[in-house]
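I am attaching a structure below and will ask some questions about it afterwards.
And then chain A:
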Amino acid sequence: MSAPATARPLLEVSGLTLRFGGMTAVDAVDFAVAPGELFAIIGPNGAGKTSIFNCLSGVYRPQQGSIRFDGEDLRGRRPDAVARLGIARTFQNIELFENLTVLDNLMLGRHQHLDYGPLAGLVYAGKARRAELTNRRVVEEIIDFLEIESIRRSLVGMLPYGLKKRVELGRALAMEPRLLLLDEPVAGMNLEETEDMARFILDIRTELGVTMVMVEHDMGLVMDIADRVLVLDFGQRIALGEPAGVQRDPAVIEAYLGAPP
Partner candidate 1 sequence: MDELIASVVRGLGIGSTYALLAVGFVIIYRATKVINFAQPALMILGGYFTSLFATRAGLPFPVAVLLAMVAVAAVGALCERVALRPMVGEPPFAAAMVTVGVFIVLLIVAFRLIGTQVLTVGDPWGLSRTTVLGVSVAQVDIAKFVISLAAIGVVGLFLARSRLGLAMRATALDQEVALAQGVDVGRIFGLSWAIAGAMAALAGMLIGTASGGIEATTALVALKALPVIILGGLDSIKGSVYAGLLIGVAESLTRTYQPEYAPFLGANFDVVVPYVIMIVVLMIRPYGLFGTPEVQRV
Partner candidate 2 sequence: SDDAETGPGVSDDPCPDAVNADNGCIYLGVLSDLTEGPFAALAVPITDGQEAFWQRVNEEGGIGGYDVDITEFTRDTRYDPQEHSAAYREIEPEILALAQTLGTETTEAILGDMDSDDVIGAPASWWSGWNFEDNDNGLILESGYSYCLESQIGLDWFSENVAPPTSVLAVGYPGDYGGDSAAGVEAWTSAAGAEFAGFVETAPNATVGSQDAAIGQVLQSGADVVVLAVGPAETAEIVGGSAANGFTGQFLGSVPTWNPALLDTPAAPALQALYTNVAPWEDLDADTEAHAAIRESLGDELPANQGYIYGWIWSYPIRAALEAAVEEDDLTREGLRAVTDGLEVDFEGALPATTLGGDPNENVNRTAVINKPDPEAPLGLSSVATEVTGPSADSYEYAAACSG
């Protein structure tokens, strides 16, 4: 299952540096993610994991370094432009549109795939209507896939946490991304929900073939399903490799894992 090391990487990050005032959140970090790989980033709280995601998705502008996605340079692009290139993400603190239904949240993920203008929207016939219908079909497939049929019409704000996380994953999938960034997908979930989420992540990879980068503190999950793991501490890379090796790395144990209970 581990990614072919020879293939040209889908994502290539080098020398990435991000500072806030005097504080360096990400410090010259390099890594590359191969197509189809499930890549994990771990590290203590505040190590800079989410910041890396924010750089990748255009929310933050790193001071130095380069980010290449499928050969394109991402630096300086606004988030919506990055999204159009095929990068989707979920958020550490769920960022769903709480006043919208599950369906509308997922349809929002299809924003860039619906190519009609405002005037067509006002009329809502012909092109706009057709586009809405075809994309609705795509969304319904995702709903099926994530087994959230029954909450289609619920307002997201009303949903329990676990389902929100799933809807957020669905919204990202609706974007038909080539690269999916998952920020703590199972945080706050109970075991059962974690198992479900793990299943979805694995299925996304095998059935949809999407490359993923995942930030997660649940070591059970990370060590089990990730192909490779990048470990950060204070913005710097302290380890990179296959889970088994990383798990035994004293620096990682020292900074992050702690003594096994």
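Here is the rule we go by: contacts are C-beta pairs under 8 Å (C-beta built on N, C-alpha and C of every residue); 3 or more make two chains touch, one makes a residue touch a chain; residues count from 1.
Candidate selection criterion: all candidates are chains of the complex that A comes from, given by their letters.
Quick caveat: nothing in here was measured; it's all calculated off a predicted structure.
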Chain A: touching candidate in this complex (1 or 2): 1
Residue ranges of chain A in contact with candidate 1 within the complex: 50, 54, 59, 91-93, 95
